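Note sheet for the following structure.
Removed from the display is one protein chain of the complex; every other protein chain stays in position.
For subunit A:
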Amino acid sequence: MHPAPSIILFTVLSGLGFGLLFFLGLDMPPVSGWTAFWFLVIAYVLAVGGLLASTFHLGHPERALKSFTQWRSSWLSREGWASVATLLVMGAWGGLVVFFDTDILPLGWLGAVLSLITVGATSMIYTQLRTVPRWNHWHTPALFLLSALSGGALLAGQVTLAIVLLIATGLFQIWAWHAGDRRFAARGHTVSSATGLGRPGFVRLFEPPHTGSNYLTREMVFTVARRHVAKLRLIGLGLFSVLPVVLLLLPFNHFIALGAVLSHVAGAFVLRWLFFAQAEHVVGLYYGRRDPAGIAA
């Protein structure tokens, strides 16, 4: 799939923002006054910034409000509702904490749960697509939630928890890659099932519909970076998990912590870029873009 910068920004930043809101809502760390204010500012800038970035991807952003109408059937719509609900609840909780020094615990807990629901709904936008076997699995929401939680723990300064979550997410990511690399073939999507013309290996594209590219090939038959997959996976995991964990294990100081956060965020962008760039859409079969041996790294 085409790794659109707006979508990568959206999923990474909003994941970090809602991850941080989750921990703030649980009073981890317990904050008040200006400290609480700045924590909330960081969380809202990330969450709202991510949501705004997602609208850059729309053909008609001026109609974006219409996307709140179909929550009964559409995960994209539910994601919109969940994010607005989270931002309102955590806004109310944060306002009371910052300006009235009143921490209403259940309100914070509600905000924390809503934060996770929002990240889950975001991940379901991708998970629901049967057309992209790599995404169409419970691994996707698990990965999105773990990523948001590890980033949130890191931003919230929960050092021990962050170390555990970063390692867990890194290991889960490796498992998800391992399983994801095999899923397209395992689902039995082949040029034979796509065209109904015969056994695999005996049908191949002779002529595409046109010599140029089209919306489909640009959006869904993205193949540019696959040859660098192995390297990018190592770089991504190194920045996302390994380096932050090493830095967190060093004696604590704020510059080292900042280094850990920056490395983690850079790693999150690399991993999310791979999440899109590596995902193969079944429509590629009609365009002759998948070799029978598979492209797995």
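Note that in this section a contact is a pair of C-beta atoms (placed from the backbone, for glycine too) under 8 Å apart; a residue touches a chain by one contact, two chains touch by 3 or more; residues count from 1.
Heads up, the rule we're going with is that contacts and distances are computed from a predicted model.
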item	value
Protein that the absent chain corresponds to, by UniProt name, given "YdbS-like PH domain-containing protein", "(Fe-S)-binding protein", "Malk1" or "RsbT antagonist protein RsbS"	"(Fe-S)-binding protein"
Of A:F22, A:F39, A:W75 or A:W93, the residue in touch with the unshown chain	A:W75
Identified contact with the non-displayed chain, of A:G95, A:P141, A:P208 or A:G238	A:P208
Sites on subunit A contacted by the missing partner chain, in the whole complex	1, 57-61, 63-64, 66-70, 72-77, 80, 125, 128-132, 187-189, 191, 193-199, 202-210, 212-216, 218-220, 281-283, 286-287
